[in-house]
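I have a structure I would like to understand better, so I am pasting it below and will then ask my questions one at a time.
On to chain A.
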Amino acid sequence: MKAIGLITVFSLGMALFYATIDFPPWADPQSPASLHVSPHYIQETMKETDVSNVVTSVLADYRGFDTMFETSVIFTAGIAVILILRKYSKKEDEKFLPEVSEEAEPDIIIQTVTRIIVPFIQLFALYVIAHGHHSPGGGFQGGVILGASFILLAISFNLKAMLRRISERKDILLGGIGLLIYSGIGALCVLLGANFLNYKVLHLIIPEASQVEARSYGILGVEIGVAIAVMAIMIAIYANLSSDGKYDKGL
Partner candidate 1 sequence: METIISIRPFLAVLVSLFAVIPIVLSKRHPNVREAWTFGAGAIKFLLIASMLPLILNGKIIEYTVFEVIPGIAIKFKVDPLGMLFALVASSLWIITSAYSVGYMRGLKEHSQTRYFSFFAVALSATIGVAFAANLLTLYLFYEMLSLATYPLVTHHQDREARSSGRKYLTFILGTSIAFILPAMLISYHLSGTLEFSKHGFLVGTASKGVLTVLLLLFIFGFAKAAIMPFHSWLPAAMVAPTPVSALLHAVAVVKVGVFSILRILTGVYGIDLLKSLNLGTLVSYIAAFTILTASLIALSQDGLKRRLAFSTISQLSYIVLGVALLSPKGMIGGMTHIGMHAFGKITLFFGAGAIFVATGKQKISEMVGIGKRMPITMSAFFIGALSVIGLPPTGGFFSKWYLVLGTLQAKQVVMLVVLLTSSLLNAVYFLPVVYKAFFVSPEESLFEEEAKEAPLWCVVPMVITAIVSIALFFYPDIFSKLAELAIR
Partner candidate 2 sequence: MELILAKYNYWIYVFLMMIGFYAMIVKNNLVKKIIGMSIFQTAIILFYVSIGAKKGATIPIIEHHAHSGAIDPAHYINPLPHVLMLTAIVVSVSTLGVALALILKIYHQYGTVEEDEILEQIQ
């Protein structure tokens, strides 16, 4: 097995190495990748979407459809983890217990710091989401940071502390809502008579917005949806992994 594995790995390496010979030199401004499609994004993003972070405009608009599914990949993972791990009945007997079982004493310093820092983390997350148009970041990163703030709570206190703030039901609900916001905006565009995710028709319902601005708003809406969904799912995955699906005490 090991020998076959090594041979496979080696031949893969050789093949990929062989392929690099034909690649254009690294970071070559004249490479096809830099010349074919991407100039359009760079040149037109301001004019077409009013978003200066090209990554955001490509992510949420030009290739917004990819991103919608990307978010649903996260959602899928969350539901998948729940499906695999969640145990609703308490009495299910455990044949094999985890080997690392010593409980850590709650540490007052960590808890205090957490309590202070979590609001700031969340504030920062909101900034990342909202400012994704003009700086690195966006719904996804912001959502992860939001989720991480709750996970931090769960780690430094315990799972119950987190669940008091965001219960399992709310969590799943938020995950669904986040994605519904995204796909709902897309579907709204269809209802307004344009293609799916064509945000420019949103100017029909957003007061005092031009078509380009409508795109910008659309992107913002979508990012918010992504953030909500990602946050909820990160929490859900963590809660299930750390408590074995029992939602009792966590790590």
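To be clear about the criterion, a residue touches a chain if its C-beta (ideal position, glycine included) is under 8 Å from a C-beta of that chain, and two chains touch if they have at least 3 such contacts; residues count from 1.
How were these candidates chosen? In short, all candidates are chains of the complex that A comes from, given by their letters.
None of the values given here were measured: they were computed from a predicted structure.
Contact annotation for this complex: of the listed candidates 1 or 2, chain A touches only 2.
Remark: chain A residues 1-2, 5-6, 8-10, 12-13, 16-17, 20, 23, 25-29, 31, 33-34, 37-39, 41-43, 45-46, 52-55, 58-59, 63, 66-67, 70-71, 73-74, 76-78, 80-81, 84-85, 94-96, 98, 134-136, 140, 237, 240-241, 244-245 touch candidate 2 in the complex.
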